[in-house]
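A single protein chain has been omitted from the complex, and every remaining protein chain is retained in its original position.
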Amino acid sequence: MDRFNFINPFGVRYQPDTVAGDFYTNNFAKKAESNTIILNLGPQHPSTHGVLRVIVELDGEYVLRAEPVLGYLHRMHEKMGEVKTPWQFLPNMGRVDYLHPIAWNWVHVGAVERLAGITVPERAEYLRVISCELNRVASHLMWWGAFVMDLGGVTPILYAFEEREKINDILQIVSGSRLTISYFRFGGVSADADDRFLRLTAEFVPYLRQRLKMYQALVTDNIILRRRLEKVGPIGVDMCQRYGATGPVLRAAGLNRDTRRDIPYSVYPKFDFNIPTGPVDDCLGRYLVRLAEIEASLSIIEQALESLPAGPILPPKAPKPTFKLPAGESYFAVEGARGQIGLHLISDGGKTPYRVKLRAPGFSNLSLFAEAARGTLLADAIAILGSLDLVIPEVDR
Amino acid sequence: MPSLDSRIARWRQIGTLSISRHDFRVEGLLLSAVVALDKLLEFVKTLYIDGFTLLDISTLQAKEGFLITYHFDSINDPGRLALRVLVPTNNPVVPSLNNIFQGAEWHERESTDFFGVRFSGNPNPVPLLLPDDFDGPPPLLKSPESLAPLSALGLFGTIESAEPAFAALIDPKADQG
Partner (left out) sequence: MALSLVNFVVVIAAVLLIIGLMVVNAVIMVYAERKTAGFIQRRPGPYEVGPWGTVQAICDSMKLLGKQIFIPGNVDWILFFAAPVLAFFPVLLLFLPIPFGPYLTALKVDEGILLILAFAGFGVISNILAGWASNNKYGLLGAARAVSQSVAYEIPMIMALLGVIFLTGSMNLTQIVERQGAWPWQWNLAVQPLAFFIYVVSMVGETNRAPFDLPEAESELTAGFHTEYSGMGFALFFLSEYANMLLVCCVCATFFLGGWRGPFLDGFWWTFIKAYALMMFIVWIRWTFPRVRFDQLLNINWKWLLPLSILNLWITAVILKFVD
């Protein structure tokens, strides 16, 4: 320090004792080996999609250990669920997962409808399916772009944004918003689909199918992309089981599990759709599963548009904002873009629920990252992180 | 997956405090059981062997203490089960599931953050969602006057069997009588 122990022309004094990190870094460093680097990826880092922070211990470029640190976007939705009436809590759901807000809409209204015994008119169910699947397509597209960007390809995300804009335009017609959508109401949906919505949706399906072919040629078949993803970050069935991973991560592991079919809700049993499962459980498998899911969602949208019944969009005795939930417990799960979303609702019969517990699929999916990233290269760890499709507000809730 | 009846029989063999069947369409659950703390890991082990995965851990504060619900879903056949344990409010310590389901670590840390329930055996018991320097009571703790008794929450569906001492806690009819 002798050499540095003066104030340099910019007024910065060398301070030998200011190297220590914060609580989490120190906690992580307790188990560190000697001669390793402890690196904080995030909370501000280009590939942690928002404000995830991952502490990694590196030996050269190899990740010895990794630990995600959460909570930078924690908003305590569960507490808000307890102090707000279900009606007041409804807009919160669009904020939990900004890429697939409609699935979160659904899980909340679904849990309330289950508990209160509300039946939903058929047209509303169809509109729910259409909007939820459109939103899922948008979410997967966004993931696709961001994932390729994690791998260093900066162009696809702008292509993905263009398609996502079209979906946002469509969803805006019925829901009035583009990002934090709150379209569902207890017993139905907030607005009926007009001709423009139906026409644009019907036009969008073949359009996107055509575009997907281009993406296949442009990105999926690219040799650099393939080599970056093949045999990287295998996540098998056993790991999924131990960590509770669901959604595309589980399906890429080869299990044909999809809440839409396994624990059917709404009118999904009426549709014939393919549930893609991965040929391989590595990053490439998860990539291919998500792209195939876009196709599956498009097919559902097409079928739903064909058989969209006429009728009301809210039941005659739809709950008023002042309604009270009966006492009891309900657990409702829907298939979100990232996996099984669950809402555990417990009411004591009062104005507000007694307890609301949100089950975020990203939370469980991210928890396996530490194990999956062990021993990989830093670049591979980033690829694995991207392949889990994380939306940090959802993980932190 | 064994049928519900055989699962109930197996659970009874290990010994539960109560078992209830649920109406899946209303509550989203097939079966739930309240188990004693010392037998929790044994139950969880059988579920792991039968191919269940831990969906989440949801803690609930009631008058009698913390009711911790572990939601399980089979990865082969769908159908949700729940295991519950009841721990006292003044000293809430639950064994950690981390050795069986590593995913439990985060759910448990979340529960520690929100309710102050401690999980013995959790490998990394530091705050997960709340900041490390958060001072204040756990945010989801309720004030004593707003606490509801377990029997008023309608958590226990159709009670299949219950230990007599426990039945008094959960059965609304027993409460009235």
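We call the chains A and B, going by the order they appear; numbering starts again at 1 in every chain.
One rule holds for everything that comes next: a contact is a pair of C-beta atoms (placed from the backbone, for glycine too) under 8 Å apart; a residue touches a chain by one contact, two chains touch by 3 or more.
Just so you know, these numbers come straight off a predicted model, no measurement behind them.
One chain is not displayed; in the complete assembly it touches the shown chains A. Among the residues A:Cys132, A:Val237, A:Ile382 or A:Val395, only A:Ile382 touches the chain that is left out of the figure. Interface note: of A:Val129, A:Ala193, A:Leu225 or A:Ala360, the residue touching the hidden chain in the full complex is A:Leu225.
Annotation: of A:Leu151, A:Leu212, A:Ile235 or A:Leu291, A:Leu151 touches the absent chain (contact as defined above). Along subunit A, the points of touch with the absent chain fall at residues 4, 8-10, 12, 14-16, 18-19, 37, 39, 45-47, 58, 60-61, 148-155, 158-159, 162, 222, 224-225, 227-228, 377-380, 382.
One rule holds for everything that comes next: only the chains that are shown with their structure count from here on.
A separation of 26 Å divides the Cα centre of subunit A from that of subunit B. The touching residues of subunit A, when paired with subunit B in their complex, are 22-24, 27, 67, 70-71, 74, 76, 78-79, 82, 111, 114-115, 117, 237, 240-246, 250, 255, 257, 259, 262-263, 326-333, 340, 342, 344, 346-349, 354-355, 357, 359, 363-364, 367-368, 371, 396-397. Subunit B meets subunit A in the complex at residues 25-29, 48, 51-56, 58-61, 69, 71, 73, 75-80, 100-103, 105-107, 114, 124, 126-133, 139-140, 148, 152-155.
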